[in-house]
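With one protein chain withheld, the remaining protein chains of the complex are depicted in position.
Showing subunit A:
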Amino acid sequence: MTPKAAASVSGASVVARGWGWRHAGRRAWAVDGVDLRIEPGERVLLLGASGAGKSTLLHALAGVLGGEEEGERRGQLLVNGAEPSGARGQSGLLLQDPDSQVILARVGDDVAFGCENLGVPRDEIWRRVTDALTMVGLNVPLDHPTSALSGGQKQRLALAGVLAMRPGLLLLDEPTANLDPEGVLEVRESVARVLERSEATFIVIEHRVAIWQNLVNRVIVLDAAGGVLADGCPDDVLTSQGDRLAAAGVWVPGRGSGLVAARRDAPAGTATLLRTPGLAIARTKAEIVARDIEVEVLAGTALALTGPNGAGKSTLALTLAGLLKPAGGAVLAVPEFAAGAGPEPIRWKSRQLLTRIGTVFQDPEHQFVAATVRAELSVGPRALRQPEAAITARVDQVLQRLRLDHLADANPFTLSGGEKRRLSVGTVLATQPKLLVLDEPTFGQDLRTWREIVALLDELLREGTALVAVSHDVDFVATVAHREYRLAGRAAAPAVTAGAVPR
C-alpha cells in the first residue's frame, strides 16, 4: 500500500444532540447543551474560553472519557451513528504533552502499538508503520530510540501512531502548546501533508488560531456557559466573534496581544544587582552547556534569555537564581542586593533567597508544597517568620492581585493551567523579592492569562523589580523585555549577544 491508500479511509460523521458531561464529584457540567453536526471530511477548528469543555468533548469523541465512575453524561454523541466508546480505532486522538504520549522505546514499535491493539495482521502493521512515518515526515530508522527525539518529533511520532490506525476521525487536542516555535512548524507541516492525502474528518483545539486557520474550513466556538457560541466558515466567525473570542483568551490573528510593546528603553541609571564574570553553566556537574557568559541583571529592567532548545536557557536562569552551582566563573551579587548574605547567591540559605530572588518554574506543579492556595502563598512569609497578622494581610493582597481570592481554599493541583501559572507567580510575589526569575512564564497559556501575566510583570518592573525571563515567545519578549541575551547553542563557545531588543 502506498501512503495514498490511507486516503481510502472515508471520513466519519459527528452528531451531538444536547450533549453534556459532568466529571464525577463536580457540581458544574464541564460541557453542556452541545448541538452540532459535522459531515464526513470536514476540517474543524474548535475554539472556546478555557473551561468551555473543548478537551472533554474531544476525549468523548475519542471514546476515552471513561465510564459511569468517571462522570455523568446526558444527551447524545455519535460518531458514524454509533457510541464512540464502542468503536476504538475509529477516531485517533493526539494530545498536548509530547512526553506522556511516547509509549514504547523504539520508533517503529511505538507507531505499531495502536495497530496491534486493533488486531491488525503483522505484515499489514509494518506496511502501515512505514506509510505513517512517511506521511508525518519523520525520517528515522524504525529502531531509533524514542527517548532521543525532540518535542516536535515526539508529537509527529504520536501523530504517526494515530494515523497508522487509519481513523476516520482525527482529533488534535492543542498538539503544539508545549512546543518551541520550531516544533510548532514541524507539527503543522506534518498535519498539512496528512490532510492533503486523507479524507478523514479533522477536529483541532488550539487557542493560537493562526497556526491552523488555513487548514480548516469551519470554526466552532463552544460557549463556557454551555452550548455552541458560533459556528461557520473561519473568516466569518473570526470577524463576527473576534472581540468575544479575544476576551475569552483566544489568539485571533491580526489582533496581536492587545498590549503595546511600549517599554522599550531600559530605565537609565538603575543599579546592578548581579554580575557574572566568566560564568560557565552546567545542569549536572559533568556537562557544561555554555561558557564565557557575561550578563548584568539591573533593577527595574527585564532581561530575556532566548535561544534554541538545549542551548542552556533554563540552566542559565536557575544558575542566576542561586539554585544551580556555576560550573566555572561566578554569579556575584552587589553588596546592596546581597544585604549581608554574602556575594554568591548559590551559598545563600534557602530562606535568604526569598526576599532577594524569586523563581517561577516552567512547570508550576514542581513548586507547589501546600494543600490549599492560601497555605501555598503563606509558605514563603512563614519561612521568614513574619508575624501571623502580616502574613494574612500579604496573602490576601496577593490573592486579590492575581484574581485567586475565590479559590483560596482550593487544592493547587486542581486549578486550571492559567490559574496554576498565576499561583506560581503569586507564591514568589508573597515575599517581595528584588529579582524575579521566570522560566517560560507564558508557555501554553491562553491570551487572557498571557495578558494578565504581562500586565503584572509590567507593574513589577515599574516598582523597580528586576526580571530575568526564559522565553520562546516572541510576543512576550517584544512586549516585556528591555534587553535580550541569546544563547547560541553548543556550536560556538562565546557566540552570544547581549543588547537591546531589536524593533
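Points worth noting:
Quick note on the criterion: a residue touches a chain if its C-beta (ideal position, glycine included) is under 8 Å from a C-beta of that chain, and two chains touch if they have at least 3 such contacts; residues count from 1.
The rule is simple: contacts and distances are computed from a predicted model.
Of the candidates "Sarcosine oxidase subunit alpha family protein", "NADH-quinone oxidoreductase subunit H", "Energy-coupling factor transporter transmembrane protein EcfT" or "Polar amino acid transport system permease protein", the chain left out of this view carries the UniProt protein name "Energy-coupling factor transporter transmembrane protein EcfT". In the complete complex, the residue from A:R22, A:R73, A:R106 or A:R275 that touches the missing chain is A:R106. Contact with the chain that does not appear here is found for just one residue of A:R17, A:R351 or A:R403, A:R351.
Per the touch definition above, the residue from A:G48, A:G71 or A:G161 contacting the chain not shown is A:G161.
Only one of A:A12, A:V31 or A:L95 touches the absent chain when the whole complex is considered: A:L95. By the touch criterion stated above, the residues of subunit A touching the omitted chain are 59, 62, 64, 88-89, 92-93, 95, 97, 99-106, 108-109, 112-122, 125-126, 129, 143, 145, 147, 158, 161-162, 165, 318, 321, 323-324, 349-351, 353-354, 357-359, 361, 363, 365-369, 379-380, 383-384, 413, 427-428, 431.
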